[in-house]
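What you see is the complex with one protein chain gone and the rest in place.
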Amino acid sequence: MRDTSTAFRVKKAFGYAMMLTFLAFSLLPVIWVVLLSMRPPTALFEPIWESPGAWTLDNIRSIARSDFPAALLNSFITAGSSTLLAMLIGVPGAFALSKRRSSNKFFASWLLLLLRMAPPVGFVIPLFLVYVRVGLIDTYVGLIFAYTSLTLPFVVWSMWTSFNQIPDELIEAGLMDGASLGRVLWRIVIPAARPGLVAAGVLSFLLAWNDFFFSLIITRSDTTTAPVAVMNFVSYASVDWGAIAVASIALTLPIVPIIVLANKYIVQSLGGAVKG
Amino acid sequence: MPATRASAAMDRTYRRMLVPASLAVGIFAITPLLGMLALSFTDFHLVRGWSGEIGIQNFVRLFEDRRFISSIYIMMALSVFGVLAQVVLGTAIAVGLDKIVGRWRFARGIFVVPFAVPHVAVALIWLSLFTPTLSPINAFFAVFGIEVPALLTTQTGAITAIVIADTWATYPFVMLIVLAALQGISPDLDEAAALDGATRVKAFFRITLPLLYPTLLMVALFRFIETLKHFPLIFVMTSGGPGRATQATNYYAYVQTFQNSNVAYGASIAVFLFLFAAAISFYIAKANARLSDA
Partner (left out) sequence: MIKTTHGALSAMLLLGSTALAPIAANAQDREVNVLLFSMPSTRGLAALADDFEAETGITANIDVVGQDVFESRITLSFTGGARDIDVVHTPVIQVQRWVEAGWLEPVTDTVEGLEDKDDILSGPLEAYQVNGDYYGLPFFAETGLMAYRKDLLDAAGVEAPETWDEMLEVAKAVDSDETAAIAMRVAPGQGFNMFVFPMLMRAYGGKFFADYPDDMTPALDSPENLEALNTYITLMNDYGPQGIGNFNFPEVVAALQNGQAAMTVDGTSIVSQAVDPAASQFADEFVLALPPGGPAGRSPAIAVHGLGIPAGSENAETAAEFIKWATSTETLTKLAINEAFPDFTRASVAENAEVQAKYAEVQEDFLDLRIEALNLAIGHYRPLIPTWPEIGAAIGENVNAAVNGQMSPEEALEAAQEEMEIILSY
């Protein structure tokens, strides 16, 4: 059905205008922070068109010299390890939950959701009190365990729904052919659940990477993660906007390719997750 | 029957696969939660310690505490308006993108970018945009002699500011899910409606939207619970201000626990929040079970 009337063209133009507005809303703040990252402090509070020539790489240099790169590394280590741990423990658990005939599934699914929903403020104090006793404050292990409390319920929940989409017959057929369960898992289930695995891995990494609160409370100088280290540029006397902009970009850059590449899988898997 | 023996063996295997996950969930997630619950019945204070008393005094105090009551209203405002904005915007963009194919498909990737920005950075970026002396928005309108009001100095403004920042960061999540759902809806339906003489807009509201409803409901509920836990946005953008205008319940729990050292009282606020979230997740789990069965 091709409609070429003026009314249609107006509507189409309106549609594009709306989409462009949305695009501006999503991109302009990003462009702004990139510009901000290259403005010298003296030109910070002037409109850009009043000093169009004032640019500097000093902000980037000062970030490179600060503790921020170390904090980024800490973020990578802890978010990565926790995701790995959650996947190793969570994926088999999710598979069993999905395929096992049991009457307690509702309770399990509610419990998992509940854990994802729990407010970290209350959570973190008991964690802190225990960590102090056993010396886990400001250690990678302590932070990785704390993040696992976020990532594990998420991985189990989302892989559970992913495995639900794999027909039981497929697995049974494999087993009938005499293959071991491990082989079936490796050869049939994992490939079929790949979108779900990628999505669960990426989103759980994001969950830990994004964390501010746990790191604020249970790390000190050795293992501080990047989101908390950014706040060190906000001081009593001044806000180092240039450094903050650079740090924000540094925090985001590693995630962008991951998200853009995994976009497709996330869409597939989220579609499943919501429909069940 | 070999089948039953096999399935009994399978069941054992499944149970073994569940052990590490159950143990880990128990240790990492459930134990601290129980600790939180236990603390809420004490009078543990970071400076003064614990007198050894146990009771429900914290929960009694909750309902006499005006700051707590008003924090609930603030939380609800942030959540309701935030979720509405995210769902409407995310759906609108998804519907728009769904129609775009071919050369412009890469636009999808661009719309996802804010999703990659960590919340602390989101908060700092929007704080800079809402700081009148720094913001390019104010500078731009000043050229035309228009004074953009300072959002962060009024309650409505500060809540709006947080909702805007939150929407910017999370509409891609809604968009991705709605896109996935839209792909499951046959385009034939749209055309059938068009044949019936309905306009595209009408077709959308009459056919597509009802089909999307379960998806939208789930997304909204998920987002709703997430917004109850707002922390970095408030901490960075407003510190709970102006006055206490953006001290939502979760933030108030932080203030009591960490600024005022009233750990036990903070824990009781967290327990309240947790029960609230529990009720909503119960509903989600139910709805999810229903959808799975269907």
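First chain written, first letter: the chains are A and B, and each begins at residue 1.
Operating definition for what follows: a contact is a pair of C-beta atoms (placed from the backbone, for glycine too) under 8 Å apart; a residue touches a chain by one contact, two chains touch by 3 or more.
Quantities reported herein were computed from a predicted structural model and do not represent experimental measurements.
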| item | value |
| --- | --- |
| Residue among B:Thr31, B:Thr160 or B:Gln183 touching the omitted chain | B:Thr31 |
| Contact residue for the chain not shown (choose from A:Ile171, A:Met231 or A:Val267) | A:Met231 |
| From A:Phe45, A:Phe107 or A:Trp186, residue that would touch the chain that is not displayed | A:Phe45 |
| Where the missing chain touches subunit A, by residue | 42, 45, 126, 128-142, 145, 216-217, 220-223, 228, 231-239 |
| Touching residues (missing chain, whole complex) on subunit B | 27, 31-32, 34-35, 38-39, 42, 46-48, 131-134, 147, 149-150, 152-155, 235, 238-245, 258-262 |
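The rule is short, and it goes like this: only the chains that are shown with their structure count from here on.
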| item | value |
| --- | --- |
| Gap in Å, rounded to a whole number, between the CA centres of subunit B and subunit A | 14 |
| For the subunit B and subunit A complex, residues of the former touching the latter | 6, 10-11, 13-15, 17-18, 20-22, 24-25, 28-36, 38-40, 89, 92-93, 96-97, 99-100, 107-121, 124-126, 128-129, 133-134, 136, 139-140, 142-143, 168, 171-172, 176-177, 179-181, 183-184, 191, 194-195, 200, 214-215, 218-219, 225, 228-229, 231-232, 235-236, 250, 253-254, 257, 263, 266-267, 269-271, 273-274, 277-278, 280-282, 284-286, 288-289, 291-292 |
| Contact footprint of subunit B on subunit A as seen in their complex | 1, 11, 15, 18-19, 22-23, 25-27, 29-30, 32-33, 36, 44-48, 89-90, 92-97, 99-101, 105-106, 109-127, 129-130, 145-146, 148-149, 152-153, 156, 164, 175, 181, 209-210, 212-213, 226-228, 230-231, 234, 241, 244-245, 247-248, 251-252, 255-256, 258-260, 263, 266-268, 270-272, 274-276 |
